[in-house]
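Only a single protein chain was left out; the remaining protein chains are all shown in position.
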Amino acid sequence: MNKLTKSLSSFVVPLISILLAFLVGMIIMVCMGKNPADALYFLGFGAFGNAANFGTTLSKATPLIFTSLCACFAYRCGVFNLGGEGQFIMGSVAACYVALRSGITGVPAMILCLAAGMAAGGVWGLVPGVLKITRGQNEMIISIMLNYVATLFMGVVYTNWLRDASVPQTEAVPNETKLPRVLTGMRFTYALVIAIVVGLLIYYFLFWTSGGFKLRAVGINMTASRFNGFPVKRYILTSFIVSGAIAGLGGAAELLGTQFRLINGFGAGYGFDGVAMALIGQLHPIATMVVAVFFAALRTGSMTMQAGTGVPTSVSDIIQALVIVFTVAGMALTKLPQFEQLRYRLRSRKGGNAA
Amino acid sequence: MNTAFIANLILATVRMAIPLLLISLGELYGQRAGMVNIGLEGLAAIGSLVGFLVSFVTGSNWLGLLCGALAGVAVNMIYAFATVTLCADHTVYGMAINIFAPALASFIYRVYFGSGSELSQITLMRGVAIPGLKNIPFFGDLLFNQTPMVYITVAIVIFTAIFFKRTQAGLNYKAVGEHPRAAATLGISVIRVKYLACVICGALAGIGGAYLTTCYSNTYTEGNVAGRGFIALAAVIFGRWTSGGILLACLFFGFCDALQIRLQVGSFGIPYQFFQMIPYIATIVVLTLIGAKQAGPKANGKPYRREQR
Partner (left out) sequence: MKKVFAGILTAAMAVSLLPAAMLTQASAADYKVAMICDSSISDGGWGAACYNAMVDAAGQMGWDYEVTDSIAQDEYYNSIVSYCMLGYNMIYAPGNQYTDAVLQAAEEYPDIAFALLNGGEGTPAQAVNGNVTSLLPNATQIGWIAGALAGLMSKSGTIAFIGGMELDTTLAKYAGYTEAAQYVAGLDGKEIKVLDPVYAGSFNDSNKGIEFAKAMMDEGADVFFGDASAVDSGARQAIDEANTAAGAISVYDIGQPSDILGQNECVIGSQVTDNSSLVRLSMEAVENGTFGGEVIYGTLQNGALSAGKLNADLVPEDVQTRYAEFIQQMIDEKFMAE
């Protein structure tokens, strides 16, 4: 019974949060003298209105799925990897080098690029992991600092080492190495398929294997796991590497599927977005992916909303932020003892009436 | 290396360090009460915007700073309510603040200034020379001819050091971050101290943000906090949770930043991004060298439930 109510609250809370956030967003629009119905129409049309728009939404969701899975995996092991952005970027840099400099093209190049991206992301995730288990460093700080380093490093790559003759950006990856679209007329590519496969694999690993069980145990109670003889440090390090590799793979896939070249602003903000989505999805890989699509839809739609009605895209940013603010607070609320008591009292009263 | 170069480097160091210092001191007050707030970036962002807006409208930098502080407090109260009363996870909620507050700042800016293409500028706070002291050769102009906010920040550092080391109130405050349950048995209202900590943290982070637009740059640009919230977080750990240590840490970061810009001006054909990496890499290296021994408050980031026995 308790388990049922728990899982019930775990999706009722985000649902209510989303409705509340939209309500606030609509109030803001009314205050600005805009018609919220118009704005919502454009928002929805921009995100889902036709095949092309829905394709754009899915294409936009792809990198977010990768970074949110990256955050999700690390948090399941109890470590806060805030470095998704840096790992994503390093992955794309490595993939870019392979795509432009290896001389290989076509499917082998794609596989090599994705592998290089995974490796680079894994290495970038390894650094905070190693510093945490050997020097007791706060992984959040280290991984955030590494985000800045990665962004600047990418800057060196596109302004110097792989510069496209005249412009501060790298050359585009060769056409044969670009990830193909799944359906013509829709922008999303096989990168999305890879993302979904990765999500399902993580789901399988976390919930259906003993390794995943132990990893989650470490996440829930590190001390108890240590007493039970689990190699806690090894799990922490592994989770960092894997989570970095997921982000790195995402960076490589984004490069080959959507952006084709490194340029100023590539990947900016994806790491923190991923963290937020993983949290709203309550660290469940599949729910996390759905949340990523939902946020991507909000973003894609908000551009059309701004173009069509003049409601600035920051209204959509506020709605997104409020979803997070409400969801996290709501989840905490349902875990409070007072809340449990209240629910218990309500239930017993109902039970009494029925009897 | 002439004295002018060194003097200018020191001046730039101070300029870069002050906003960091304000934000870090806010975090220190938070963490001493067990509140690990990683939402500093967001608090500073909203403080920066409100500070600019109020200065722009009223023409008073002081009012701008005050309102920046109030905005920081207001946003941080959301965090306080969620983490103290609802016992939500600190890190998670700090992230929520980091996403929410900049979005709010950007929205307010657009609504207020949005349609025009005029560049909005304000008059910055003027430097005040301290009579007598400013005549000391070399150091006089360097250290005693600053904006009042610099002196105030230094005063806060000194006050904080005395407060936590020498006063009973400070010891009680620290007890909340170390052993909240023990503190409660001594009659300290843990919840009240935690809320107070969030008020101070929000106010100082808000002022830190507002400093950027009232004392540093006379225009507002989105994203002007530019990672200072995160560096400030590092500075607290780096400074071993003491105000003196944080002062040194912030000066160190300020120095790296100032040096980075000067190296870039005299660039030697090295891509400028490598210079820009210096502060971040220095942070990682120094934190690693300082090592594992965490001297942080023991109950940092842990929820406190009164009912639990």
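The chains carry the letters A and B, assigned in the order they are written, with residues numbered from 1 in each.
Simple rule for what comes next: contacts are C-beta pairs under 8 Å (C-beta built on N, C-alpha and C of every residue); 3 or more make two chains touch, one makes a residue touch a chain.
Note that the coordinates shown come from a computational prediction; the quantities given were computed from them, not determined experimentally.
Contact with the undisplayed chain is limited, among B:183, B:198 or B:212, to B:212.
Which of A:166, A:184, A:210 or A:223 touches the hidden chain is settled by the complete complex: it is A:166.
Checked against the full complex, the one of A:124, A:188 or A:266 touching the unshown chain is A:266.
What subunit A contributes to its contact with the hidden chain is residues 7, 10-12, 14-15, 18, 35, 37-38, 40-49, 52-53, 56, 60, 155, 159, 166-169, 172, 259-261, 263-266, 268-269, 284, 286-287, 290-291, 293-294, 297, 299-301, 303-304, 306-308, 310, 313. Those residues of subunit B that touch the chain absent from the view are 4-5, 8, 12, 15-16, 106, 113, 116-121, 124, 212, 216-219, 221-224, 226, 258, 261-262, 264-267, 272-273, 276.
We take it that only the chains that are shown with their structure count from here on.
Rounded to whole angstrom, the centroid-to-centroid distance between subunit A and subunit B, based on C-alpha atoms, equals 28 Å. Subunit A meets subunit B in the complex at residues 28, 32, 80, 82, 131, 134-138, 140-142, 144-146, 148-149, 152-153, 155-156, 159-160, 272, 275-276, 279, 312, 314-315, 317-318, 320-322, 324-325, 328-329, 331-333, 335-337.
Those residues of subunit B whose C-beta lies close enough to touch subunit A in the complex are 38, 78, 81-82, 86-89, 91-93, 95-100, 103-104, 106-107, 110-111, 114, 227, 230, 233-234, 237, 271, 273-274, 276-277, 280-281, 283-284, 287-288, 291-294, 305, 307.
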